[in-house]
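One protein chain is absent from this view; the other protein chains keep their places.
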Amino acid sequence: MIVVLKPNISKKDEAAVLKEIRKLGYRPHVMRGIERVVVGAIGDERTHQSLETLVSWPQVERVMPVQKRYKLISREGQTNNSVVPVRDIPIGGKKFQVMAGPCSVESESQLMTTALAVKKAGATILRGGAFKPRTSPYEFQGLGEKGLKLLAKARRETGLAVITELLSEQHASMVAEYTDIIQIGARNSQNFQLLIAAAKTGKPVLLKRGLSMRIEEWLLAGEYVLSNNNANLMFCERGIRTFENYTRNTLDLSAIPIIKNESHCPMIIDPSQGAGRADLVVSLCKGAVAMGADGLLIEVHPNPAEAWSDGAQQLTLEGFARLMEGLKPFIAAAGRE
Amino acid sequence: MIVVLKPNISKKDEAAVLKEIRKLGYRPHVMRGIERVVVGAIGDERTHQSLETLVSWPQVERVMPVQKRYKLISREGQTNNSVVPVRDIPIGGKKFQVMAGPCSVESESQLMTTALAVKKAGATILRGGAFKPRTSPYEFQGLGEKGLKLLAKARRETGLAVITELLSEQHASMVAEYTDIIQIGARNSQNFQLLIAAAKTGKPVLLKRGLSMRIEEWLLAGEYVLSNNNANLMFCERGIRTFENYTRNTLDLSAIPIIKNESHCPMIIDPSQGAGRADLVVSLCKGAVAMGADGLLIEVHPNPAEAWSDGAQQLTLEGFARLMEGLKPFIAAAGRE
Amino acid sequence: MIVVLKPNISKKDEAAVLKEIRKLGYRPHVMRGIERVVVGAIGDERTHQSLETLVSWPQVERVMPVQKRYKLISREGQTNNSVVPVRDIPIGGKKFQVMAGPCSVESESQLMTTALAVKKAGATILRGGAFKPRTSPYEFQGLGEKGLKLLAKARRETGLAVITELLSEQHASMVAEYTDIIQIGARNSQNFQLLIAAAKTGKPVLLKRGLSMRIEEWLLAGEYVLSNNNANLMFCERGIRTFENYTRNTLDLSAIPIIKNESHCPMIIDPSQGAGRADLVVSLCKGAVAMGADGLLIEVHPNPAEAWSDGAQQLTLEGFARLMEGLKPFIAAAGRE
Partner (left out) sequence: MIVVLKPNISKKDEAAVLKEIRKLGYRPHVMRGIERVVVGAIGDERTHQSLETLVSWPQVERVMPVQKRYKLISREGQTNNSVVPVRDIPIGGKKFQVMAGPCSVESESQLMTTALAVKKAGATILRGGAFKPRTSPYEFQGLGEKGLKLLAKARRETGLAVITELLSEQHASMVAEYTDIIQIGARNSQNFQLLIAAAKTGKPVLLKRGLSMRIEEWLLAGEYVLSNNNANLMFCERGIRTFENYTRNTLDLSAIPIIKNESHCPMIIDPSQGAGRADLVVSLCKGAVAMGADGLLIEVHPNPAEAWSDGAQQLTLEGFARLMEGLKPFIAAAGRE
């Protein structure tokens, strides 16, 4: 910790700060600058109490942490890339993976039509929401366990693995029974109880970035998964909230190199939520591949105009097939398969 | 719904849109403008499927909703102000209410010292976190049920009512047993399962605004409480996330007149989280009172520099007493007691 | 400057950093922490080259400045409040000042009607745009010099002082001839050439905050005025751009105590631009007064629905008179006149 004192404070006020730093378990190291005294407080910031509370003192101008707050998830904790095994599908390795399917599971025919189409086009994992977090209580909330059963059926019949969202701690074991990957959505990205419940199922967890989540907070939310003994974590960027209103969210593709620099976990991009507009999905997918993402999570629906949720952002089956074809040269250029 | 078609589309493409609008349960009403055809789709947007999915069609430029999406919470639903009864304390009436106490419950002596001091200064409700949502898993997570018991004890001994945060659906009945108001924190503001669980306890609910929550989303989150048969809802603005970094959050005081215009629920301001800096709390409280807030939620600690969480934003006991004194002329000017 | 080195770097890499720090004119001071080496670089950050460029070196993790970057404008530079004299009207003293008038000057009758009404209601300064920065080139751009002449006429006939916006360096002397305060608008808040031109006219300058301007940047933009020998600077908060779309901007009232803490300059609030909605103006004005603003800048129009610009946010003449009446108890509570 670095503690910056205000200019022109008395020796007594300075001494009081040094004493408190020692009391809180750090060793103070004083540097006298041109205008201000700066104190380096030496000690492990993660095991000691934070000194940031010291700014409540009138003689303290600022307190700046030095250490990174994340540990297990960091490159300092593990230098090589993690590869998350989803049944026999490795995520984070040389092979680029595509997860695709409808926003919501609506019916058997809707799901099976989509599953067969995305499989044919090259996807290996089927997405589909059974529990849906909806802004309004009057909107479709998902089919619930019936939706999970349809996903399991689609898996049996197509061989695709399955990813679906967990909304409630109380559903954790039920959802884990049917799915291969547990998705934690943007609105629950700092619902730590849910993160812990997901981690404890032992299933791979895909953690979406919250709408206004800083990278550091995202890594720390991921740390909740790893520190609960589940190493199979993937991050998924799905757009952040900004002032721009042409798109529903602003997809922050720079999160790809940042997450790959700071952590060893795979990085997935969701261009459907990211833009909220189907017409931008192809371009965003190309960018994601080129920038080093490990996979994509794409919404596909047989008839987007009649989708029960988020139709504006879902690709048609034909649109998805064309996208997969168009991505090939970029996957090759990125040195992936 | 208003459906704007692209310029220069064919009669056939136009007819297809009208047919789909009818199929989805609306009556289309065509207006031919200078460059574009605009279709008014008449029908109840809250009971029919949204037409917003129509933008996935190439001939559609934009779809704009007309109705407000919230109902029970709106002034159209109830014109007069709701007054939420917290034991014998009315919130939202003529009397201005102050809730105060430590960020986290740390010990009996810390809590009792604070409770007695805030009561003496004029607060009627004691706040204190027993379950704490912390950005890092390595930070203090709260005393849990032990903290709840200390709150209940403080209530018995001081007569103050109690507010504390609910973090997990699984704790809903336990927390409800000890507290008078259930607080839903910013990170869980769209954790709809938790909102429903809180509503079902029957206790008054204080719903904080999420870090990047639009007013409309906040009202709709509140609608989850009211539509689960709990009319005792309060909103609490606690700062939104912006680009500014002088403060931890940007307290959006304009939310006061907006929430009072759009809904009938009481509005509380949390200036401690709102700024993240104790030195701004006094000024923000004055603004909140002047702008028509119904109450304040303030963090107070006997020794902020040694607080186990968020020390930078907690007032000392003396600071809180001075604040309460300083607010009096503004409470009078606002026509409150 | 604090230079944080990456963990586990070689002695040679560390020595290279120390050498470069010395070369750039600072004295390095090494602290060996638990995981990282931290170097305090002692020297005046405002006269030496910044060390922030050092992060381009692979062994450097972060560089953090210690000093504040502003000087003349800071409380360290001048402890007592500046009072800016606008003709015989002191801004920043005990008397609270109100500037009011139309968004754009449209005609003699529109301006004179408004001027007389706002004067009668208690305003001392007349606002009115003659040069208008409009998002679209097809929107009304202001009457130009003709508008300035109307403002000067209104001043002669009412005795009100005048404030108007400067849009172009080339108009600086012309605008200065007609106005008592030069307003720099939000879009030009970092148009440093314009700031310098405004400063050099010798007229008081009112500097609006840019739409996404941090407090530190605003203070530094103000420093451009003071360092060009013009001490008569006022800051004006007019709303920042956020994700919220209920209002056009989010008025950041916490800027009042911050600017008053960090600088000695007067602080004005513009609630009209701040919300973009006339129905919020009264509440925002009350908040501004309570929080310690030195004055208000309010848009008033005889017929807002037919205003040539920004009608949605302008008060009627009656509305303004009611507002001024309603503010009185808050001005008294704030200890102002």
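Labels A, B and C are assigned to the chains in the order they are written; within every chain, residues are numbered from 1.
Keep this in mind: a contact is a pair of C-beta atoms (placed from the backbone, for glycine too) under 8 Å apart; a residue touches a chain by one contact, two chains touch by 3 or more.
Computed from a prediction, not measured in an experiment: that's the story for all the values here.
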Contact set of the excluded chain (shown chains only): A, B, C
Residue in contact with the excluded chain [from B:Gln110, B:Thr242, B:Ser272 or B:Ser309]: B:Thr242
Given A:Asp13, A:Glu76 or A:Glu216, the one touching the chain that is not displayed: A:Glu216
Which parts of chain A are in contact with the chain that was left out? 212, 214-216, 240, 242-247, 250-254, 256-258, 261, 274-275, 279-280, 283-284, 286-292, 329-330, 332-334
Which residue numbers on chain C touch the omitted chain? 20, 24, 46-47, 49-50, 52-57, 69-71, 133-139, 167-170, 187-188, 190-194, 211-212, 217, 220-221, 223-224, 227, 241, 277-278, 304-308, 310-312, 314
Residues on chain B facing the left-out chain by the touch rule are 2, 4, 7, 29, 31-36, 38, 40, 42-44, 64, 66-67, 76, 212, 241-243, 245
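What we mean here is this: only the chains that are shown with their structure count from here on.
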From the Cα centroids, identify the chain that ends up most central relative to all protein Cα atoms. B
Whole-Å separation of chain centres (CA-atom averages), chain B against chain C: 30
Averaging C-alpha coordinates per chain, one finds the centres of chain A and chain B separated by a number of Å equal to 25
Per-residue multi-chain contacts in chain C, two or more chains: 212, 242-243, 245
